[in-house]
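Would you mind keeping the following structure in view while I ask a few things?
Heads up, one of the protein chains got dropped from this complex, but the rest are sitting where they should.
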Amino acid sequence: MYGKMTLYFLDLLGTAVFAATGAMVAARRKLDLFGALVLAFVTAVGGGTIRDAILGSTPVFWINDPTYIEVICLATALTILGRRWWHSTRYVILVTDALGLGVFTVIGVEKALSFNVSPLPAVIMGVLTGAGGGLIRDVFAGRVPMVLRHEIYATAAIAGGLLYVLTMNFGLSREFVVICCASVVFGLRLLAIYSNFSLPRVSGP
Amino acid sequence: MYGKMTLYFLDLLGTAVFAATGAMVAARRKLDLFGALVLAFVTAVGGGTIRDAILGSTPVFWINDPTYIEVICLATALTILGRRWWHSTRYVILVTDALGLGVFTVIGVEKALSFNVSPLPAVIMGVLTGAGGGLIRDVFAGRVPMVLRHEIYATAAIAGGLLYVLTMNFGLSREFVVICCASVVFGLRLLAIYSNFSLPRVSGP
Partner (left out) sequence: MYGKMTLYFLDLLGTAVFAATGAMVAARRKLDLFGALVLAFVTAVGGGTIRDAILGSTPVFWINDPTYIEVICLATALTILGRRWWHSTRYVILVTDALGLGVFTVIGVEKALSFNVSPLPAVIMGVLTGAGGGLIRDVFAGRVPMVLRHEIYATAAIAGGLLYVLTMNFGLSREFVVICCASVVFGLRLLAIYSNFSLPRVSGP
């Protein structure tokens, strides 16, 4: 119960920071207030929405829990009002975003498994939940999605998702597995940020 | 019954003009006939399709009523054949498009409410139905969506949707609420067109 509340709180924290990155991209592209809200919205819940549509879990998760919408609106407002502090808070944003990626990935894998999905598609649902929103945000903003380019972002989510499905039958407590996997995603993403490490590009002739 | 027929007729009128704007964008981007059909299609039914997928109302609305598809094909054909009159009909298009926005928004809010969705997500479903198609059209055509940029478009839909959920428990007749809300969207949009009024841009550092 306590763990469930914590995961829900972290989920909302991830939602808020994902929304903030959406609002920031909107500002950089000189969109209007509605554009900021839309990008905040698709970044925060876009991945989970597609996951739920694919699994057939409809109405999708945020329809029946208005808290998500409220958190997104609040985060967008705070992001726009506080834009003079963006530069000084950018590490806080990057670190919270990495935390959100871990939490979203684990939530996505668990939701897929609760629909009796086999392990490999469950990992994909985890990655989609974690990285799908940022991808849609970038497509809407008219730029090639950041997650498809030289950065360890989705790769961290893949690693965490694989760890989950590999260890889930080891008899470990669910909470322990959740914490471990989210931490692995979080840790790999932090490592990538601090070391500027990235996947090799694919190059064609 | 009479009101229901009128709403359905206005829905088809909105479908036709949304399709026409899709075909026009296709022509400006030098796409082929199939590209024009696809852009017409996603502009006209894209928002409602995503709404239905989110709500779990499948098969989505246009699958079981071929009239939508027929209207879209006809509108696309007429738009392409009549391209020499685009300039002289542009105000007709803008005004009909504003009408379509109002009708689509109200239909989206009502459909969400018929699925027992709470008010805030219902407003989002209304805005999605009204403005979602134009957004996808622009993403497919490779430009930053018009609705995300300095124009009162989605904002008019938000106002109409909010008015609906605020007044629906006042004991007013459903038809009266529908007409009022669609008219508010239509009026705000017309005002924006004639005054070139727009939302302030969000600007970042």
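Note that the chains take the letters A and B in the order they are written out, and that residue 1 is the start of every chain.
Going forward, a contact is a pair of C-beta atoms (placed from the backbone, for glycine too) under 8 Å apart; a residue touches a chain by one contact, two chains touch by 3 or more.
Since the model is a prediction, treat every value here as computed from it, not as a measurement.
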(message) For the chain left out of this view, which of B:Ile69, B:Leu94, B:Cys180 or B:Ile193 touches it?
(response) B:Ile69
(request) Taking the full complex into account, find the residue in A:Thr67, A:Thr89 or A:Ser118 that is in contact with the omitted chain. (result) A:Ser118
(message) With the missing chain put back, one of B:Ala27, B:Leu78, B:Val95 or B:Ile193 would touch it. Which one?
(response) B:Ala27
(request) Tell me which residue among A:Val25, A:Ala44, A:Leu101 or A:Ala154 touches the hidden chain in the full complex. (result) A:Ala154
(request) Could you please point out the chain A residues that touch the chain left off the display? (result) 53-56, 58, 115, 117-118, 120-121, 124, 135, 139, 142-145, 147-151, 153-155, 158, 198-205
(request) Could you list which residues of chain B touch the chain missing from the display? (result) 23-24, 26-36, 38-39, 41, 49, 53, 56, 58-60, 62-64, 66, 69-70, 80, 83-84, 86-87, 139-142
